[in-house]
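With one protein chain removed, the remaining protein chains of the complex are shown where they sit.
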Amino acid sequence: MGQIAFGGDYNPEQWPREVWAEDMRLMRGASVSMVSVGIFSWALVEPRDGEYDFGWFDEVMDNLSRNGIAASLATMTASPPPWLTRKYPEILPVLADGTRMWPGGRQAYCPSSPAFRAHATRLVRLIAERYRDHPALALWHIGNEYGCDTPACYCDLSAEAFRTWLRARYTTVDALNEAWSTKFWSQRYDDFAEVLPPRTVPAFNNPSQQLDFARFSSDEILGCLLAEKAVIRELTPNVPITTNFAGYSHALDLRRWAEELDVVSFDSYPEPFDPRAHVEAGLTYDVYRGARGGQPWLLMEQAPSAVNWRERNAAKEPGQMRLWSWQAVAQGADAIMYFQWRQSRGGAEKFHSAMVPHAGPDTDQHRDIVALGAELASVPEIVGSRPDNDVAVVLDWASWRALELDAHPSSDVQQLDALLAHYAPLFTANIACDVVSPADDLSSYRLVVVPNLYLVSATDAERLTDYVRGGGHLLMSFFSGIVDESDRVHLGGYPAPFRDVLGLRVDEFRPLDAGQVLPVELVGQTGGATLWSERITLEGAEVQGRFTDGSPALTRSEFGDGVAWYLATRPDPELLQTLSEHVAARAGVEPVLTGLPKGVQAARRGDFLFLLNHNPRPSTVDLDRPMTDLLSPGSAPAEHVELVARGVAVLR
Amino acid sequence: MGQIAFGGDYNPEQWPREVWAEDMRLMRGASVSMVSVGIFSWALVEPRDGEYDFGWFDEVMDNLSRNGIAASLATMTASPPPWLTRKYPEILPVLADGTRMWPGGRQAYCPSSPAFRAHATRLVRLIAERYRDHPALALWHIGNEYGCDTPACYCDLSAEAFRTWLRARYTTVDALNEAWSTKFWSQRYDDFAEVLPPRTVPAFNNPSQQLDFARFSSDEILGCLLAEKAVIRELTPNVPITTNFAGYSHALDLRRWAEELDVVSFDSYPEPFDPRAHVEAGLTYDVYRGARGGQPWLLMEQAPSAVNWRERNAAKEPGQMRLWSWQAVAQGADAIMYFQWRQSRGGAEKFHSAMVPHAGPDTDQHRDIVALGAELASVPEIVGSRPDNDVAVVLDWASWRALELDAHPSSDVQQLDALLAHYAPLFTANIACDVVSPADDLSSYRLVVVPNLYLVSATDAERLTDYVRGGGHLLMSFFSGIVDESDRVHLGGYPAPFRDVLGLRVDEFRPLDAGQVLPVELVGQTGGATLWSERITLEGAEVQGRFTDGSPALTRSEFGDGVAWYLATRPDPELLQTLSEHVAARAGVEPVLTGLPKGVQAARRGDFLFLLNHNPRPSTVDLDRPMTDLLSPGSAPAEHVELVARGVAVLR
Partner (left out) sequence: MGQIAFGGDYNPEQWPREVWAEDMRLMRGASVSMVSVGIFSWALVEPRDGEYDFGWFDEVMDNLSRNGIAASLATMTASPPPWLTRKYPEILPVLADGTRMWPGGRQAYCPSSPAFRAHATRLVRLIAERYRDHPALALWHIGNEYGCDTPACYCDLSAEAFRTWLRARYTTVDALNEAWSTKFWSQRYDDFAEVLPPRTVPAFNNPSQQLDFARFSSDEILGCLLAEKAVIRELTPNVPITTNFAGYSHALDLRRWAEELDVVSFDSYPEPFDPRAHVEAGLTYDVYRGARGGQPWLLMEQAPSAVNWRERNAAKEPGQMRLWSWQAVAQGADAIMYFQWRQSRGGAEKFHSAMVPHAGPDTDQHRDIVALGAELASVPEIVGSRPDNDVAVVLDWASWRALELDAHPSSDVQQLDALLAHYAPLFTANIACDVVSPADDLSSYRLVVVPNLYLVSATDAERLTDYVRGGGHLLMSFFSGIVDESDRVHLGGYPAPFRDVLGLRVDEFRPLDAGQVLPVELVGQTGGATLWSERITLEGAEVQGRFTDGSPALTRSEFGDGVAWYLATRPDPELLQTLSEHVAARAGVEPVLTGLPKGVQAARRGDFLFLLNHNPRPSTVDLDRPMTDLLSPGSAPAEHVELVARGVAVLR
């Protein structure tokens, strides 16, 4: 890809032929370089079992290549056609409470269904054979937003697949019993055949069973992708493969999935009503850039303006679509694409904004698209560049899933809240960071932040300990290091695997009531503590912050050549800002740029410095040396950058 | 009917014979002229399949005729008896998520069930044959509150009936695919046999499928009524037919249903806790009067005081039952009836107030009934008279259903809210109006108000356009004219079919967040805008109101000989009051009476002027000429009327 790919989902099947010609003309005018095609075309290309109609799609592909537009070619299996689920009703997925899901929406299939998989791969083989040598084919787009609408299935087929998965994981049922602590509540299994998915139960489900079922469900959906990938690799070994993730959730283990892809892509829909939406979006971008070790990623879908699936769907403000697109590029995107090219006339997403709205191209919305397409096309040199960050934030899928199981000290402790709480002050301070797995090599970072790592293996705990021993700085929050991979408590006093490095023991969790705020003082500043407190016995750590009863709220432990901080509560944002900057400064971490006005984001990719004014008013930025704004082609290098409201500069 | 019918549901089967004699005596004392009988008697008159026991019911009918009381004779099919659903369990209805509904409540039947329909019509034939010549028989009361508890069924029988209905509507599956936009999300049907009701799905259901299923469900329940009607018409061609609707909802298309009835009747239960309940009630009365083109209607059920099915069931204040009864008459009722005659001792409605309460007739509640009965009987000349209004408010069932489907710009935009928001200022200003269908002849109105008409056919849009062209005044609110009968967007810029008459194009919907209020100025007055805003391009219209950013919030377009106003938001009630009066005045509309104290409603029916004091304190009304209060028999004509708190005057 020689430039930042620009385009969107293209669904010409929804329109008569005369519109197709206009589409091509408009795409050229909008600098569109790539489109995703065929995502929901199964029912059209295979109208009956084993009968195919590819002619119209040939035409679409030919139109694209004739117009120099690359195809991100979908495998067309995102939703089974009605004839398929009528013929094999067992394909229809089932919820934990036994509710069968029906056709009429999308993604109504059980990922473990042999009938679904057989028909899907048969279709994919035909598609790959037909278009393997088509000049438009640039990227395989397997499925679509896997697990978004059907993150798990609890049917009998899924139960059988779950048992197969468990046999592979545990070999013996005794090992499963041990991992699942089934001596509790008379749950001992005498045979794998007795095991079921965690369907609706009286009281609480077995948490280890739930955790394994979450792992299984992610793996099982991945199995659908892998079945298609095998066909594709066989027939087109050199065409890269992606799938577009729907944001990120604990349903799919992104790190595991990313291993199977050549490039990561995903769909990003920040909430325009939220004045801090760009911070949460920035976190998502860093999560995805981290998924394959810093490799640039593709923004496969965003909305030109409003979406349609929220309760109230805000339109974007003027300039906001451009700003947020550039933010994605600044944080690693090599593609800016949309759902969708032309706004649907009917169906469930007809009120989702599009590159060509209902009123047609003679609209501000389309003109904004055209302008951005041209702008992105003007800076091909950005493609492939990467940041080089000193701070890592840890996120682990198994821990996330386990953290949010039932019957914990406080159900208010949620992974994404913790992650965002600790990410936001770094973002605000323009301290760029990577989101990493605890299994990654951390040695290159000056500071590693662990917002929460409830579940940790002995190996990962040792890696984090070694990181500090070797001179790293660690900031870890409460309720980390509590359980092992099977959700069994690490005995010996919380957090057993981190007691040495942190220099303390947590004697009792004291979660706070809903809305309760305790006064707290951290590194000399006072503020409010929320969600959690605990009773700590010091074992070498020094106190750096206290609750009003004098008990420790923040500790600092020198360990080996490094330093480990431990935070026993969730401070309010202002206080956590102070703390984060304090800890970062002591770790020798510097922001991307100092002295930035509030609300202006600075980001680096290779040689490029991006300035993003998230304020609805102009801002002036002082640079430390003269730089040139690539988006103002004729301009001279300057040490001051004037950013309009929601303005962007790409400097070099 | 020579007088305003007065009475209620009469269920003597719940009481021993000795009570029946007292019932007759008390009914005579209360001027009761009509009662509904047999509504839930199926299980008693047919205790076993094909075995009948009508003896006790003969006695009831004979008692009525002997006492000069007319029977609104139910067809007794409102709830199937337990033996029937035990024998044919497929009669039991099923929810969208597959949950089977069971006996033990009421209305537990699938309207498409052949077994249910066969048994119901067999019973109706027996009833009609038996009582066709009975002197008490005055009105057929088919079913009871159709669709109230079971508005739709999703079972396999319903699925088959839905397919039959669709085959009749579309002939070919291609036509269905086109109407339902099934190229979206891989939903193309290859055969009608693949189509299902919109059961629970992952993601959003197909909106066109949902819309057609709503039409089908209304038609299918109507099919139950029609099957019974066919028997009745055959045997008693001259006895009028009604069914009592439960308020009105989008479940049953009132306009379609009303065509099949001789007179419309319904059940009205305003919320006494709501100080504006009479406004919402007034709207309901106008909706029902409009159902058969202004024909008087029957208030088939109201509560003497509290109901029992709300979370908290307020008793009515002293005078409120009388006031609200007269309001119904003022707005077109020719019957004032209650649920129910004698308060049940057991069962689910025993705490619903009744004409004879648990404590018996020696109670204020019963005395109020007796007084009102006598009062109503004293003014037989009101019967049959009609109003003659200059303002119409448009309500369309298909549009209502479509508006409230999922995945719209804002789920806060709801039909009844819009309708009430625009109706209330007219009511408050004592501007009487009719509620009409967009398919009605509008030419006689000075002003037509369209609170929302999201879905509109080309024909209906043209009719509204012609109305303005011919000199009419139109006030249309946002998100109207968006889709066609199949919920497909009218292309070419919103609202395509109304762009000419309104003189504008809506470029983007900008719904507001929950609780968000924007400042807005309309016709010179400032206030708050809620729910919605949008970006408008003027195409001939002039701006009559603006948001603070200067963009249009209200426009006025002269078109042909008329004027079309367009309102791009929901103003707060005070501002909408100003706007409504402004627009009405410019259309030459006058209130029923000017200079009325706040909270006093004036309404006309033929020669009669009704004054209704909804205030909990006295009010004085000045008339423009001396009139006589029919409710104060001996009084002389006067130009001033003194109304007590919650008082009523009927003037001529």
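Descriptive notes on the structure:
Order of writing sets the chain letters: A and B. Residues in each chain are counted from 1.
One rule holds for everything that comes next: a residue touches a chain if its C-beta (ideal position, glycine included) is under 8 Å from a C-beta of that chain, and two chains touch if they have at least 3 such contacts.
Every value quoted in this text rests on a predicted model; they were computed, and no experiment measured them.
Here the missing chain is touched by one residue of B:R169, B:H358 or B:R546, and it is B:H358.
In the complete assembly, the contact with the undisplayed chain comes from A:A203, out of A:A168, A:A203 or A:A636.
Contact with the chain not shown here comes from a single listed residue; of A:R510, A:R546 or A:R586, that residue is A:R510.
The chain not shown here is touched by just one of A:G29, A:G294, A:P409 or A:G606, and that residue is A:P409.
Seen across the whole complex, the unshown chain contacts subunit A at 97-98, 180-191, 193-196, 198-209, 406-412, 486-489, 491-494, 505, 507-514, 535.
The missing chain lies against subunit B, touching residues 11, 13-14, 40-44, 47-48, 76, 78-83, 86, 93, 99-108, 148-150, 273, 305-306, 308-309, 311-315, 343-351, 357-360, 363-365.
One rule holds in what follows: only the chains that are shown with their structure count from here on.
These two copies of the sequence, subunit A and subunit B, are related by a rotation of 120 degrees on CA atoms, to the nearest 5.
Each chain gets one centre point, the mean of its Cα atoms, and the points for subunit A and subunit B are 48 Å apart.
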